[in-house]
Structures are given as structure tokens and as C-alpha cells.
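Apart from one protein chain that is not included, each protein chain of the complex appears where it belongs.
Read from first to last, the chains carry the letters A and B; within each, the first residue is number 1.
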Amino acid sequence: MPGVSRQLAGVSVMAIAPVANEARARGRAGPRRQARTQALWGYLLIGPMMLGFAVFFLFALIVSLGLSFTDWNVLASPNWVGLDNYARLLSDTAFQQALRNTAVLSVPHVVLRIAFSLALAIALNSQIRFRAFYRTIFFIPVLTMPVATGTVWKWLYDPSYGPINYALGQLGLPRPAWLSNPNTALMAVVIVLLWSGVGYDMIIFLAGLQNIPRDYYEAAQLDGAGRWRQFRDITLPLLTPTTFFLVVVAVIHSLQVFDLVYIMTEVEHTTTNQFPTIVYYIYDEAFRNFRMGYATTVAWVLLILILLFTLLQFRLQRRWVHYT
Amino acid sequence: MSDHGRTPDQLSRVMDKRIDRRALLRGGATGAATLSAAGILGARGAHRVGAATAQQSAECSGEDITITYGFWNAEQRPAVEAQIEAFRKQHPNIKVEPQVVPFADYFTKLQTGIAGGSTNDVFWMNGPNFGVYASQGALADLSTITGEGGVDPAAYPQSLIDLYTFEDKLYGVPRDFDTIGLYYNKDLFDAAEVEYPTAEWTWEDLRSAAEKLTDTERGQFGYGSTLSAQQNLYNFVYQNGGRILNEEGTQALLAEPEACDAIRFLTDLMTSKVSPDVATQQGNNPYQTLFPAGLIAMMPGGSWHAGRLHEANPAIAVAPLPRSKQQASVIHGLANVVWAGSPHQCEALEFVKFLGSQEAEEILAETATVIPAMNGLQETWKAAVPEMDLQVFLDAVDYSVPYPTAPTGAEWESNLNDVIVEAWSGGIPQDEVCQRAAEAVNDALKPQ
Partner (left out) sequence: MSKQTPAHLLSRIALHAVLLTVGAIFVLPFAWSIGTSLKPLRDLFVLQPRLIPSEPRWENYADVLNAVPFIQFYLNTILVTAARVIGQVFLASMAAFAFARLRFPGRDLLFFLLLSALMIPEQVLIIPRYILMRELGWLDTYQGLVVPLLFSAFGTFLLRQFFLTIPNDFQEAATLEGANPFQIYWQIYLPLARPALTAFGFLVLLWSWNELLWALIVTNRTEMQVLSVGIALFQGEQFTNTAVLLAAANMATIPILIVFLFFQRQLIEGISLSGLK
């Protein structure tokens, strides 16, 4: 699309005119020196972020690595236990169960979340009536306090008297014991995650859609491309950076599900381990069962797993993500 | 580093307790060095342990000092503030700052504070958590403020003192308590022409009444067998002469015949469907819905439910729990404890001494919101709901058994709960339940 880039170039020259004049006065540098200055600027611009990251995150991360080789129970001083915690992890069935639960939860969560939020964003990016109203409605769950979310959904899922099962009963469908049956508990948690997360992703998709130059569509229309082809050839490819971001974040988000399970599965302060996710398990081990040393081990193994997975995603993105 | 007059002898005793031989052999020093290098837990680790307070507690410095008092029930704030004000009159130089933390995060924050070397000087403690905090040296020994002119253990129910005693030392001064009774709905009993429960009821009376009161068509259950073991299972074990854990809290006694019969009795009630099933209870807190709505005829429950149950349904009354070999009720209560690492030990102990005085407990009694722990101050609480026979809960003190607690924390309870949930859903054959329960609990109790 030559017309487009010409126009873009025009815009850019206008936008940078004052900057350029100022800079020109200072003369130009050779290519190698230029590369060195650019690198310098790079470090300078990421400097504040990386400094804060080192102080407030990396420090804690390294301490937790150290703790993963101890039997620390939080209250007394830790003892060095070498690789005991890591050895224990290999035969810990509760850990494996938590890992499996988390994986099983992640797949439908990520796929449905992206699909729903993209569909909503596209519908609400068109010239449809009342779209401000709809956008607000779909965003309401994102605004809801987690406490309220947990309380409300616990009531909705009530197996005997909740509205969901009431509706299912009216339709002659089976009425599952949502939160106490491990299979349905999974689905129940995914539904709540979707409910509270789709609006969030929708906003980001909307921002991504707004970023796609209209000219592309106009040019495509002139070429006689239909709506579907416009969607496939322009919208989808140009949204891939946004989609990639949302996929990575949704994966990480589902691996970190915690509060929700905590709120929804507790009864009268008696806890059950029926549906632990991995972070739930880490929290339990660290703070309820007084095994902080072991909990940090689990956390580190989790970190490495997610890191590998994210690396894989970054590798794969080259095949499907289009950057300009 | 502040060590508050701790003698070398005391310190070494403390160290003995901390580092076991295995760790020393395996180079515990290396581990500790790594952590100190990272700036964590090194020096600070030592000063919060041990309870070396004997020397300095007699005389506080008299300087102006502020201590903090952590608790988790926002509704108790007026009572707490009134107590602080009364204390301030006696000790004008000690300022106490109340700090309320939401219950759900209270212990997470407390652990973080203790590990980080900065937490409340005085704070609330409960039974399930007491064992681990006391055994790990996080709490100060209160022996210097007990006895003559101080806290008098004889002024409290013995079972509460037992609850907060670890290795023959008292670490907590009881604040309030609760016991368990059998709540019942008079209307449902009248309609089914069943006699109200009495103090003489046996398990058999309970079972046959529960069967008569169950009306599947109406969705009505005879007995609400709650998953909360404190209000249900534990009581039955004690009534049958059994025990949950051994004296030290290191082994489960659930497979013993006395305890096992209790587990089976309740599992029977559950599988014969005279009680709402586990799934229903998980979705729907029976104390707030099924019971006050008149769909459960009887339900064991803690004294704390009384006021709200009465408000929700005036037909609800209360009787003592049924008996088997004996009468028994679990007693539990909160205690005020002192952080062993507090830089203001003396002032903190002074405040806890005050909280254990007649004057402080009377302030609590006036609010009529909880049962004060001190003997003889329960009348105002009882009078708050005159329509119910709340004396039941006070009589229960005489046959009460302290809430079971282990020095490893409350993990054993969630393990037990998992087995019970599975058994009550019919997932475990009757003859395996007790063994499985004992194994699950022992799993959590064994030293890691």
C-alpha cells in the first residue's frame, strides 16, 4: 500500500521537525559511534526501571532462592538442608496435582478469554448503536472488588439454591455441585476468571484496533475485499502484537490464580485441599503449614517452568506475530 | 542488637532449640551465612527467640513508650479502646496503639512481621495457631506476671489455661471463650411431635429424633452435621471418651475405638441422609440459611451463633450436646500474648497483665458481645439474649475439653477435613475411615 506509507512519512516529518532542527545543529555521528550512543541511550532509558527491579524484586528473588535450600518455618531461624526440598518435590503428589489443576485451568481460560474479548472488541469497535453503554457493561466486572466477586459468585454457584442451578433445573439439565466437585470446580473457576477478565482484555484489544490505520481498510475496499477478507488480511495480522501480549499475560495470570479459589472453596474456616492451584499450594505451604523453605522451592520450580514456556512463546511468535 | 539482659546461658539454650544436630553436621553455618549475606534473618533471627524476661520484668524503665496491640475483630474495637484507656490511667507513660488486621490475613501478616523482626508487641492468638508459635519461641513466657498481684490462672476455666500452656509454661492470658451446644428449632419439633432435646439425651436419642424430623419431601433435615469439627466431630469424640491427638500433639488417636465410633456415628448420619450433604453445606453456610430458614431441625453450634440465630428465627432454642460415655464440649477462646522479640517486653507484659485483670475483663463483659474468660463475669453476656437458655454454654465449661492443638500448626486439621469430606460423601468404606483419618493427620504431624 504505497499511499499509506507516503502519508505516514509525511506525518512523521511534520511531527519531528522541531526536534530535527535542534538536533541538526549538533552535527552527525559516524555509524559505529552512532551504535554506541544508541546503546548508551538504551541503558539510560531502561536504567530507572532496571534499578527498581533489582532493588525491589531481584533482591527478594535471590533471597528466596537461598531459602529454598533451607527448612525455614518463618518463626525460627532456618537450617540448611541442601537439595532436600528439591528431592521432596519430585515425589510430592500434592504438588503434581496442583500443577495439573493449574494446567487444566489455563488452557480453556486462555483460549476462551482471547476469543471472547476479541469478539467483543470487534463488535464494539464498529459503528454499532449504544456501544458506550455496552462497553461500560462489559467493563463493570473489572471494576468489581475481588471480595465482592467471590461473595457474589459463591451464591450464584450454590448447588441447591443458587440461581445457576435453578435455571439448569428449569431446563431439565443436571445440577452439578459446582464448587465441591473437582471437575466442575475447575470450570466454575474458569467462568469467574472469564467474567472478571474479558472486559480488561477487550479494552486492550479496542486500543489495538484503534491503532490500525483506517486507510488500510479503505484501500482494501477499493480492491474489492469483503468484510471477512479485511478481517483476515488486515485486522488479525495487525492485531497480532496485542494478541501475543494478551496470550502471554493470560497464561501467566492463569498460573497465578489464587484469591478466587481461596475465597470460593472455604467453608466456615475449614479448608479443604480439593482444588489447589499451584499458587494456592505455595501459600498454604508457606503460611499455613509453616514450610516457607519448601514453598520457595515450589515457587522457583514454577518460575523456571513459566520461564521456559514464555521463552517458547517468544520463539513461536516469530511465526505468527507481525511487527511493523 | 537489643538483647534485653539475656544471659549467655539463656542464649545458648535458645540456640540448642533452634539448630538441630543434623543441620549442624550438614553445614548449617553455610546456610545461615548465605542468608545473612543476603541481609535476611541473620542477626535478627536470634533476638526474637526465647523468652528471657525474668530479670527485667519487675521494674519497667518508666520512660514514655508506645506499644502496639494487634487484633482481628473490628467489632471488638470499642471494647479494646476502653481497655486501653483504663490501662493508660494506671500507666500514664505507656501508650498502647490498637491495630486491627482483617482475620483472613491476620496470621500471614503476623508471620511476616515476626520473620521481618517488626510486629505488634501484644497481640491476639487463637488455639489452632498457638502450638506452633509457642513451640517456635515466638511468644514470651508469662510466668513473671502470673501469681501474686498478677494474672491468677485459677480465675479462668482450667481448660482455657491448658489451651495456652506449652511445656508447663503459660504463654497466653485468656480473653474470652466459646463452648458448643445443640441448637434446635422448636417449631419443627412441635410439628413432628418430638420431645425437645434435654441434658440427658444420648447419641441414640439424637439419632432417632433426627430420623423422625427428616422430611425429604419438604427438603427438611433432622440434623445439620456441620463440617466444622470444632462444633461437631471433636465434641463427639470427647463424649465417647476418645481423644483427637495425644498430649504432646504429635500423634493422632483417631483410630482408637472411642474416637472411631464417633467418626462412624456421624458418617452414618450423613450417609443415611438425615443431614444436608457436603456439597450443599459448601455452597450454603447452614448457620445462615438452612437452619434459620427452618429446613434443619437440630444443629450443634458455638455460643457465638446465639444472638444472630435468635434474631433470624425466634423459634430456635438451645440445649446441651448429647452424651455418650460422658458429657463433653470443646472450649476455645482467644488469648492475649506477648511477642518474644518485642523491644518493649516489660511494658508489653504489663499491658497483658492488665488485660488479665478483673477490671479489664469487666469492660469486656459490659459489651455483652463475647463471653469473658474470667470466672463470674458471664451474666451480662447471658442476659443479652434472655429468650434463649444461654446458661447451657456456661454449664458446658464444667465438662469442657480444650480445642486440640499441635506444635506443627493447623495442617493436620485440613488433612483430617479432607478425609471426613470424602467419607461423608460416601467415598471411603466405613471400616477404613478411621485408619485413613489417623494416617492423614499423622502425615502432617510428623517432624519435617
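In this section, a residue touches a chain if its C-beta (ideal position, glycine included) is under 8 Å from a C-beta of that chain, and two chains touch if they have at least 3 such contacts.
None of these values were measured; they are calculated from a predicted model.
Participant: Can you tell me which of A:L89, A:V152 or A:L236 touches the chain that was removed from the display?
Facilitator: The missing chain is touched by A:V152.
Participant: Out of A:L168, A:M187 or A:I204, point to the residue that touches the absent chain in the complete complex.
Facilitator: Hidden-chain contact among the options goes to A:I204.
Participant: Since one chain isn't shown, list which residues of chain B touch it in the complete complex.
Facilitator: The missing chain touches chain B at positions 38-40, 44, 68, 72-75, 97, 99-105, 108-109, 112-113, 115-118, 120, 284, 288-290, 292-293, 295, 302, 304-305, 308, 311-313.
Participant: Which parts of chain A are in contact with the chain that was left out?
Facilitator: Touch with the absent chain occurs at residues 5, 8-9, 11-13, 15-16, 18-24, 26-28, 35, 37-46, 48-50, 52-53, 55-61, 63-64, 67, 74, 120, 123, 127-130, 132, 134-149, 151-153, 155-156, 161, 166, 195, 199-200, 203-204, 206-208, 210-211, 213-215, 238, 241-242, 244-245, 248-249, 252, 255-256, 258, 269, 279, 282-283, 286-287, 292, 295-296, 299-300, 302-303, 306-307, 310-311, 314, 323-324.
FYI, only the chains that are shown with their structure count from here on.
Participant: Across the complex, what residues on chain B touch chain A?
Facilitator: Checking each residue of chain B against chain A gives 18-20, 22-23, 26-32, 34-35, 38-41, 45-46, 49, 107-108, 111, 114-115, 132-133, 136-138, 226-229, 276, 278-285, 287, 289, 408-411, 413-415, 417-418, 421, 444, 448.
Participant: If we count contacts the way the header does, which residues on chain A are in touch with chain B in the complex?
Facilitator: 59, 62-63, 66-67, 69-82, 154, 157-162, 177-181, 265, 267-274, 287-292, 294
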